[in-house]
Structures are given as structure tokens and as C-alpha cells.
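These notes are about the structure you will find just below.
In this view, the complex is presented without one of its protein chains, the others remaining in place.
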Amino acid sequence: MNRINKKLKENKKLLSIYFTAGYPNLEDTTTIIQNLEQSGVDMIEVGLPFSDPLADGPTIQASSTQALKNGMTTNLLFEQLKEIRNTVNIPLLIMGYFNPILQYGVEDFCKKCNEVGIDGLIIPDLPVDVYNEQYKATFEKHGLINVFLITPQTSLERINFIDSISNGFIYMVSSASVTGSQSGFGKEQTNYFKRIADMNLNNPQIVGFGISNNETFKQATQHTKGAIIGSAFIKHLSNEGVNRIDSFVKSIRL
Amino acid sequence: MNRINKKLKENKKLLSIYFTAGYPNLEDTTTIIQNLEQSGVDMIEVGLPFSDPLADGPTIQASSTQALKNGMTTNLLFEQLKEIRNTVNIPLLIMGYFNPILQYGVEDFCKKCNEVGIDGLIIPDLPVDVYNEQYKATFEKHGLINVFLITPQTSLERINFIDSISNGFIYMVSSASVTGSQSGFGKEQTNYFKRIADMNLNNPQIVGFGISNNETFKQATQHTKGAIIGSAFIKHLSNEGVNRIDSFVKSIRL
Amino acid sequence: MSYNVNKKGYYGEFGGAYIPEMLYPNVEELRQNYLKIMAEPEFQKEFNQLLKDYVGRPSPLYFAKRLSEKYNTKIYLKREDLNHTGAHKINNTIGQILMAKRLGKTRIIAETGAGQHGVATATVCALMGLECIVYMGEIDIARQAPNVARMKMLGAKVIPALSGSKTLKDATNEAIRDWINNPVDTHYIIGSVVGPHPYPDMVARFQSVVSEEIQWQLKEHESKTKPDYVIACVGGGSNAAGAYYHFLDDEDVKLIAVEAAGKGINSGESAATSVLGKEGIIHGSKTLLMQTNDGQITEPYSISAGLDYPGIGPMHAHLYKSGRAEFISITDDEAMIAGLELCKLEGIIPAIESAHALAIFEQKVFNPNDVIVLCLSGRGDKDLNTYINYFKL
Partner (left out) sequence: MSYNVNKKGYYGEFGGAYIPEMLYPNVEELRQNYLKIMAEPEFQKEFNQLLKDYVGRPSPLYFAKRLSEKYNTKIYLKREDLNHTGAHKINNTIGQILMAKRLGKTRIIAETGAGQHGVATATVCALMGLECIVYMGEIDIARQAPNVARMKMLGAKVIPALSGSKTLKDATNEAIRDWINNPVDTHYIIGSVVGPHPYPDMVARFQSVVSEEIQWQLKEHESKTKPDYVIACVGGGSNAAGAYYHFLDDEDVKLIAVEAAGKGINSGESAATSVLGKEGIIHGSKTLLMQTNDGQITEPYSISAGLDYPGIGPMHAHLYKSGRAEFISITDDEAMIAGLELCKLEGIIPAIESAHALAIFEQKVFNPNDVIVLCLSGRGDKDLNTYINYFKL
């Protein structure tokens, strides 16, 4: 069973953390992953940096730009992750835009992910139907879970369809927005979380976008399986580098 | 008999000088006139300054602008000329653009000219036919000679017409140009002077535009009755004020 | 009463050709030939073809919905701003360059205020491969920099006029001086309905395409060929002359001429000739002009370079004196606000000249059923700096 599915079965609210590979320093990848696991994080999204991250806000954009400047490449990331499964057990996903994956070759990319022990992918600009028609078989062949996003604007019908082709979790974007652009959740979001929960989907939902502290984590996970933190953690890395990762994580889950 | 006609009968080449009234200083008018006569000049054109002297080159333009700044007005000029005939005998003409004369009132202007002893007018932008139809009678009633211009481009027919309505002299523009823009005469001009001389017009011709020294004066008067100096004299006034006018004049006629 | 020119070149008591003898052969050559040449089928064909394919005529007659709503009347904009080079001026320069070629001229001179006429002249000279010299007041060179750059791109030589107020009047003086100095090979393309006869009439005829089009365009929109009002700004008066032309003798069509009041009629800094001017002679024409009691021409002022002229064409002097047209003066401030309003309501940035015409809707109330045609003489690209600085955008 895929590590993601196993993790989702645990009877707890999951905390997942996103970071951009190659940031703040080129060689920080494994250190960050290890520290995150040791701090009690449940799942990690390793960001493959992209020159034009159009679904991301300024914080993640800037980290991507810096990571590329530092020299991060797809090959290097796989190199860095080669031995990761010697030390790390929690699920690891790669989150990245479609073009670098396409240039690498989708099949090669999936194969390589499998080899280094990546469990799933989140590719915001790979549309559901293109995935379904062209890539689903490849992903599955290499044991990869592909994670789709839904937003408050996603129709019921489409949510059901996405649920039907998902085999891990659904990435629930807290509000229509790029990453890092929210502060705190209002009634609207809570209703949305509840509305989706009431759908009783096959796949559990994990909330992303706008989670930055204990309060928002609790709000986000009240009706869902877990939450993903991105920009807030990138900010921590900008300020403190790879230090005190555990205190950041503890501040979220208390 | 009008002083101009009398002068034209003298058996010599006439030297006529133009200056702008009110330049270089507001009160220089009578001094300049008196000095010019004493230096042996035959005729004087007193320039009534105009804001927009479009037939004049930069030298005369600048003198007009300065004269107006100094405070010259049509009334003031007549005031300055009031007693001029007590001391000056040579013919005096006023040279000016039509608009100030129009504003003064053409009839009033002519009357006033007559009172102070002005013998003729040169109004470059008063067209021959307008003069002929509307103002000839008035000018003649007040004993004023109106002087017309011809240029190398003026047709034979038109020269004959101008000759027919003139009763003094014809102002022969040396070449098609604004004042002050020539230096020396070439073959073209000499041919033109000769061509006009050969027409045996009723009115003698006096050449203007481009005469600045003894050489050009001699060239200009070889086939004509005389010549008018403007810009060259204005330049003398800018450099030396009302001083050494006689040496300027002597340098022309030697 | 006729409002058009008579055989002798006069509109009522205004007009004529008060020029130095040095200009006589040129002006006379033009006078004797202009109507003949304009009537030639070959000329008409070439002129109309260029207006269509090169200038982009017909210029639209655009119903300005939001502007009309705001002022509760029916406002049509005659879009001369859409012409090649951005103003009505090119209608005239196309005509005159064809005229100049038929007269055998090889060198073209022009004066310009806003630079639109200079650009339009430089443009047609490039098109015909003729040398082009443009005189422009030093102040106008500074405030209409984009047009100076365009003239240079087009290969014209721009010579600054340094005398007087260093604006349009002085540039015109310099152009006339140039023409005096170059009497054989040179044609002077005057940019408005000013100057000695036959210029006012010739320019008005070239611009008359504006009202010719208004007639059939209005028919399409309103099922009638005549508007209740025609409104235009007046610098020298060429866009107004063009917009009025075919309505001159039809007194059902009310004509409104808008002049620049500058900082206010009585501020001493104004260009409102009809209010402040008297009869006199300027640039070879008997007309109304701003002048001292002594007949010295006054230095005018307007924020708009194209209206910064102390005279108006003789046609307009006659329209004013006879009462045929209503004259209204608009201050700098009123014009700027009206210009910005058109941007915001209709997405059209007008030349500041044209903005003067637009400002009359704040001054004069029209009926809801009035059909008004306003000549939008030019676009405001040349004026961006002035707008931006004025509104501190």
C-alpha cells in the first residue's frame, strides 16, 4: 500500500508541509525533509522549482527563483532524494508545474519518482482530463498517486468526477487564490469545508492555501483530514534557514 | 513738388538709409535723421516698428522688437517728428506694415504724415490693387507718394502696372529675399537691374535689400537711380549707437 | 447672405491677400490655378484615393452614448482623431501636396503649433519624396515633444522660431520669410484657414470632406442629413471650417465655435480672438486679431498649442461678425477637465484643442432631442505630458 494511503488511514489530523527544493540553499533538501519528519510532520510536498509558477504567490515565487539561481534542476533533485528512504518514512510528494516534467519525459519522471521513493505528485497545471486520458496509466504503473485540487468554485459534478479518478486525497484549496494570499478563515471557508465534508467523498480532503498557524490549522482540519502549509514555512526558512524547524512545526500543532 | 520727386531729379546716384524708429534708444529718432542728412544721405526711410515684421530678416526684426520694448508707438513717432522739418530738408518716408496704420486710421495717418513733413510711405504688405482701389485718393490728397516694390519675379505686365500707378520711384528688391539676407550681388542681379533699366519706366528705380558697403552700392546703382541700406545701418547702430554715423555713410559712398 | 468666399477672396469684409510683393507671384500662381487643379478628375481621383487608403477616411461618426447620457442630449463625435497622423490636419496637407506637385514645386515649408500640421506635412512630403522644412515656436517644440520626434523620424527639418511669443504666430512669420527667400521652387503648406487668399478657401475646401461625410453618416444614424448643432474648436479655424462647410448656408444648422480663453478672458493670458480681437491684418489676411491699440499683435496664450494663435481665419471672422456662428470661450482648466472626462466616459483621449470643444457641454444646455455633431479634431497622444502633469496622474 502506498505510504500516502497508509498515512491517510491514521486516526489523526494530518499536517503536511510544502517547501521548495534548493531553497534557501541548494543542498538543504534532505536536511529539511529529515527535520520535518523528526518534528512530527505527517507528509511533505517537495517543490520542484519553476521559472513561472503562476499559481503561487510572492513568497513561493521568490523561493523558486532563488532555488533556480542556486542551481536546482530536476536531475539534481532526484540525486538529492536518492537515499532519502534510508532515513525518512513519511509520505513524500513532489509538487511542481507540468512543463519541467514534460521536458524530463512524463514516463521517465514517474519512473524516477518511484525509484527514489516518491509517493505522489501534485501538478497544478496538469488538467484532470489530460491526466485521465493520457497519463493516468503511467502514474499508476509507477505506483504514484496524483493529487487533484478543488476550490470553492468547483462544481459538485466536477468534484465527484475528481473523486472518482483520485486514489489518495483531494487537495482542497481553501479559497480561490494563489498561495500565501489569505490570512485567517471566515465563515465562508468553514461552510465550504463542511459542504465538502458532507459529500462523503471516497478520498479524504486536505486543505491548502492560507494555513499559517495553530488557529488556521485547527479551523482547516475541523471538517477535513488535514492541512498543508506552504508559504508560512517558506517564510520560516527565509528567516531562520534550516534552524528551529521543530519549533515551527510545534507552533502549528501545539 | 514733393521733396522725393525733386531729389530724384538730381543728377546723382541716391543713397537712402532705413532705420527703425525707437532703436537703439527711444529718443534717438531725430538725432539719427539729422546725422544722416549731415553725412550726405539723400533720403531716409523711418521704420515704424511692428511686432510681426514678416518681410524682414533677423537684424531689422530684432531692432523692431527692441524699439517696441523701448516704448515706441505711432503717436510717439509723430510727436518726435513734429519739428523735424525745422532742421531737416531731405525727403523722409515712413516704412511700416499695414496693420498699425490701419489701426491708426489710414486717413488720419496720412494727414499726420503730411503735417509733420513726411513725403512718402512704403508699406510692404499693402497690396497694389488694394491701394489702388481704396487708398490712392487719400494718399494723394495728403501729398504722399506711395512706393511699391518689385522683385526679380515680378512680371513685365505687373511692373508696367506698378509703374503706371507710381509717382515717385520704384523700390526694386535686389533678389527675392527678406531684408539682410544677401551678401554681394552676382550676375543674376546685375542682369535683373539692367533688364529693368532697359524697360525705360516712368519712375526711376532704387534698389534695396543686400546693400551693405561701397562695392554693393556701386553695383546696385550702376543701372539704377540709387540704393537703400537697411540692415547694415541697423548693425552699425547696434554696435556704435548714434555715434560715427558719418563715417558709416562715408564708407558707403567713399 | 453667403458665408463662403467671394471672387475677390473675401468673406464679407474679411480676407484678401495683404502680402509683400515678394510673395505675389507665388500666391497669384496659386490663386489662378487652385480651383482649376482641384476640379481636374485626375486630381480628385488621387486626392480621394489617398484620403481613403492612406488617411483612413471616412472618419467615423461615433454616437457617444455615455457622454450623451451625462449631458442628456445626442452627441456624435466626428472622429478626425482616427486619421493617419492623428488629426484633421492631414486632409489639407494631402490636398496641398498634390497641388504643389502639379505646380512643379520641389521644396515644402510649413508652420506648426501643436505639431499636428507639421507631422501631417512631413508625412505627405515623405510620401511624395519632397524636401520638408517645418517652422515651430520654441515653446511649442518643448510642449509638443512627441510631434517633434515624429517630424524628425519622417525626415523633416524642424527649425525653431525664436521671436515673439515663440509659438504659432512666430512660426508662421518664419515660414513666410522662408517663402520670400525661396520664391521659385517652394510651396508653403499653410495649416489652417488663415493667410492670404486663396489659402483660407483652399484649406476649407480640402477640409470640407469632414462635413460632406457628416451628411451621409448622420443619415445612417438619424435618418436626416443635418444636425441641429455643429461644434468645433477654433485655432486658425480649419477643423471648424471643414465641419461647417456644407452647412454654412443652411441656417437650420447652428454653428458653435469654441476658442481658448487660456487663464480667463480678462487674465491677459488668453487666445479668445472673437472677444479680445479687433479687425486688422495678420499673416496676409484681413480678419479679427488680438492686438494693441497701436496695431501691434498681442502674444496669445493657451495651454493648447494648436489654439495659441492671436487671430482666426477670415471665414470665422465673418461668421462671428454676422452672427452666423456662436462663439464660446473655454479656459485651460475647463478644457483639461473635459478632456479627462472623455477618457473616462468614452475611452478616447482627445487633443487638448478638441477638449476645448468638449467643454461646452458644461457651459450650455442642449435639448434631449438635439442632434449635435462635435468635431473631435485630434487625438491626445501629443498632449500626454501636459495631461499627466496637470492632473498629477
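In this document, chain identifiers A, B and C correspond to the written order of the chains, with residue numbering beginning at 1 in each.
Here is the rule we go by: a contact is a pair of C-beta atoms (placed from the backbone, for glycine too) under 8 Å apart; a residue touches a chain by one contact, two chains touch by 3 or more.
Please read all numbers here as calculations on a predicted model, not as lab measurements.
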item: Which displayed chains the unshown chain touches; value: A, C
item: Of C:31, C:105, C:150 or C:318, the one touching the omitted chain in the full complex; value: C:150
item: Residue of A:2, A:132, A:151 or A:222 touching the missing chain in the full complex; value: A:151
item: Contact with the hidden chain (one of C:75, C:98, C:122 or C:243); value: C:122
item: Residue among C:37, C:349 or C:374 that touches the chain left out of view; value: C:349
item: Absent-chain interface as seen on chain A, which is shown; value: 50-57, 61, 65, 68, 73-75, 97-104, 124-128, 130, 148-151, 153-155, 158, 173, 176-178, 181
item: Residues belonging to chain C that touch the chain removed from view; value: 52-54, 56, 59-63, 66, 79, 81-84, 86, 122-127, 129, 146, 149-150, 152-155, 340, 343-349, 380-381, 384-385, 387-388, 393
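To be clear about the criterion, only the chains that are shown with their structure count from here on.
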item: Chain contact topology (line, ring, star, complete or other); value: other
item: Chain B-chain C separation of Cα centroids, rounded to whole Å; value: 37
item: Residues of chain B engaged with two or more neighbouring chains; value: none
